[in-house]
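Just passing along the structure, written as structure tokens.
Complex shown without one protein chain; remaining protein chains in place.
== chain A ==
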Amino acid sequence: MKILKDGSKTQVSFTLNGTEVDGYAEPRTLLSDFLRHEIGASGTHVACEHGVCGACTVVVDGKAVRSCLMLAAQAEGKEIRTIEGLAASDDSFNKLQDAFHKRFALQCGFCTPGILMTLSSLQDSGRRYTEPEIREALSGNICRCTGYREIVDAALDVLGDRVVA
């Protein structure tokens, strides 16, 4: 049993987008804040901070989760992927990002990292999804600009079960 004392910082290390990273966190430090302020990976956005909006979605051990509802200490030893991990070495878009670009699936772009991480976790399964399944998955991500139509279209281009012209 380990007790981490309030106010003192302990080392937390995990794999971030394939690279070992570490930093220091208080017991109450949220994973979202740890990623942004300690690691400097500010692509993960923070909005509601109580698990409703999905802006802070990251992929932990292959599963999309809310990084604001997880303590940094709970991430110890995990394999974490964030929006920064989608960038190719030549800065080109991956298929999902490309579809978002083509379909105008973002306006202000604040919710986009969370949405792309939710969809990336679906993409990992290798299967194709129906529109209701895509909409159900995206129901955990709130976008205040687009009305979702373009986001769903972009997601269906890459993950959908029908052929797109």
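As a working rule, contacts are C-beta pairs under 8 Å (C-beta built on N, C-alpha and C of every residue); 3 or more make two chains touch, one makes a residue touch a chain; residues count from 1.
Following the convention adopted for this analysis, contacts and distances are computed from a predicted model.
K.L.:
For the complex's missing chain, which UniProt name, "3-oxoacid CoA-transferase subunit B", "FAD binding domain-containing protein", "Pimeloyl-ACP methyl ester carboxylesterase" or "Membrane protein"?
P.N.:
Of the names offered in "3-oxoacid CoA-transferase subunit B", "FAD binding domain-containing protein", "Pimeloyl-ACP methyl ester carboxylesterase" or "Membrane protein", the one UniProt assigns to the missing chain is "FAD binding domain-containing protein".
K.L.:
If the hidden chain were put back, which of A:Leu35, A:Cys68, A:Ile83 or A:Cys143 would touch it?
P.N.:
Missing-chain contact among the listed residues: A:Cys68.
K.L.:
Quick one: say which of A:Arg28, A:Lys95, A:Arg127 or A:Arg144 touches the chain that got left out.
P.N.:
That would be A:Arg28, which touches the missing chain.
K.L.:
To test your reading of the contact rule: which positions on chain A touch the chain that is missing from view?
P.N.:
1-7, 26-28, 30, 33, 49-52, 54, 57, 60, 63-66, 68-71, 73-74, 118, 136-137, 139-141
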